[in-house]
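All protein chains but one are shown in place.
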């Protein structure tokens, strides 16, 4: 597939989807996100032979939100390995991303690392590894993206803090089951900050390349995960990465990926590339409306598929 | 029924049930309650003709816990009347007293005032009425019990604070649905204190007499609730007063009542009396094991029944 | 309360509520019921001193539907006593009358005898007692009503048969848990027939008098249930008799009662009387819209209350 003209492909996708700008709605439950201009749209591809292709607003930083779950999970998966599975599962949730119902039925063990409850457990685990989780997350992400300028948007982080009652409910609820070890407020504060990381499409396409590259950071050769762990993390994203639209995304796109309510979706083509689409207006499942369509077109047009 | 020999009746009940001491378990999830001596057992009856009958440890103060839900609900029911039903329901929950499942399915509206979620809403309502809810609750309870010495046990209250993660989950969760108006920590603090009120069987038997007395405090003639409201509150206790054992209690005892995990159960015989049984060891539903049996015997022996 | 002028009271209730005719909707999921004229409305009271008071369409037979659950349950409660509670519970369901969710979570044991699943278990129990359940139910009801002309409406029964897929789901589901002993189709056929019993307000007011009369059929002195059983059945109706509006009915009316989607509601005043209201148009909970209002007025106007 080395002879695909990615730039031409991005151009086509962009032309065929830009009429969808204006549909969908930006996330309204986080005040700082509600103010984002919905008429933004960018795509970036970064290939393992170190080429970057972009179109549209690919250099505009946005709030990565739940995409951060992959980064923090990678940090604790590297450190704790399969011990993690005592505190979270590996199954799709079949429910909305912040449901408490399943958590209650399953005694405080989240279904997987990519629903909010699971991500909060990952962040809690990080406190066992790190004296300064916020600094360590930032360094990890900067290294993966090969971009030392990535920052937290503290306005977004604090905006979540004020309205994040459901996440506060989740973390208190898991604490009542003994599945949160550290201080509730510290875990929440770190979680809200990681969600508030500001990255652009290029940063994210680069930052996910280690998952296409057998677990190795292509920019400095660091081993982030073992080959087996990297494959397994891809499988987890495939089954659980897009909330209760994970099945739909697998069905229409056929790639492992992760979305955030900031409007970003990143997908991985093993051994080849990573691609990030961003447009802030969301469909009713909380995924970027244009992003879903753009990635479906990407696999259709290129013939790239894992199946 | 004026010629029932209540003292002889209490004696019989006590003799027939005291062998059950040693069965059941004290509430363990609240540290300060876990240390209570389970071998305590008292009963008090207070009749509308102002006589008190007691047996056993009827003068030992204990933590009233969920029985406080009736007091705070009465305060806000008097003030807000039927407007309250926008924020809570009147139906049995069919679930454990602190379940989040139903709360999620019903968008943050608790089923009734006597599950934890409903009681937290009552406490939140009180903040709209009162500048000093803790003081006002104390005055209210002292007046109903005709006992100015009732106090909060702050050890118990703080003990709950440290472990009350599930209640913190409930209140944050309802706040995420917009059904908590005031500060989460203030509401929780007041709630933990009201649960930590220390009263004995005599206090509680007296304090519930207004519900047998058409809503009027028999000790000072104050109108606490209208006749209609008092009847309706009795109906609510009948259907929802004993967590997910409310049906069983109605079936075996046939009286409106309210229990707490401190081991107290209070029941009302309209137009006649109120009775409080206390023994700290609980059955698997969280109700006093001896209390359930003693109240069943009380209605069997006296023939008193609302049915 | 012997000097209440029941006839005048019925007249007042009727005048104050008849403007509600036209509101609500007849049950549409059973074809034969969907054709009933909604503009019918009757009330009958039968007192233990053997007087009958009526107004409106009190002599028009209607399909008693779920009210039949009380009759069949009484038959098996008399025969099996407390052994029944191995196969059904005594707690309010907190869910819609034909929900499978709770049944799944509780391994095929219905919450109480007055949800559909519980009533199907009662009917299944009857097959262990009787060679001809349909004949025995009919004789039982005729005797309680003192009316030998009561019949099944086989058009209604067959109408349910054709559309009763949810009841078929319930009985097959319980059978999969081992909680139905007899043939699925036979149990369903009997159940659909008992629901199709045609009785008028007078028949039903009379037929419930044994529950106001300590378990004794006032027309022939037969002991239907023991005093204790009769009280307990009243308590069950109080907490579970009106589907997921049981709490509301207890709250507004304060009497034990049972409703059916044919538009009938019967209530019991222990030691005094039974009252039946019928009007086919239902509120959103499946209870007679006018019936709910009329019974609330009845207790308000007469001051009759168990609380």
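Here the chain labels run A, B and C in written order, and each chain numbers its own residues starting at 1.
Everything below uses one rule, namely that a residue touches a chain if its C-beta (ideal position, glycine included) is under 8 Å from a C-beta of that chain, and two chains touch if they have at least 3 such contacts.
Note that this is a predicted model, so its numbers are computed, not measured.
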item: Touching partners, among the displayed chains, of the absent chain; value: A, C
item: Sole residue of A:157, A:250, A:275 or A:297 that reaches the chain not shown, by the stated touch rule; value: A:250
item: Residue of C:100, C:198 or C:227 touching the missing chain in the full complex; value: C:100
item: Options C:90, C:175, C:193 or C:258, residue touching the unrepresented chain; value: C:175
item: On subunit A, residues whose C-beta touches the chain left out of the figure; value: 89-95, 102, 111-112, 228, 230-232, 234-236, 238-240, 244-248, 250-252, 254, 256, 270, 300, 305-307
item: Residues from subunit C at the interface with the omitted partner, ascending; value: 99-101, 103-105, 165-166, 168-170, 172-173, 175-176, 184
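Note that in this section only the chains that are shown with their structure count from here on.
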item: Same vs different contact residues, subunit A with subunit B, by half of numbers used; value: same
item: Cα superposition angle of subunit B on its copy subunit C, in degrees to the nearest 5; value: 180
item: Where subunit A and subunit C are represented by their mean Cα positions, the distance between them in whole Å; value: 55
item: Subunit B and subunit C: spacing of chain centres that average the CA atoms, whole Å; value: 32
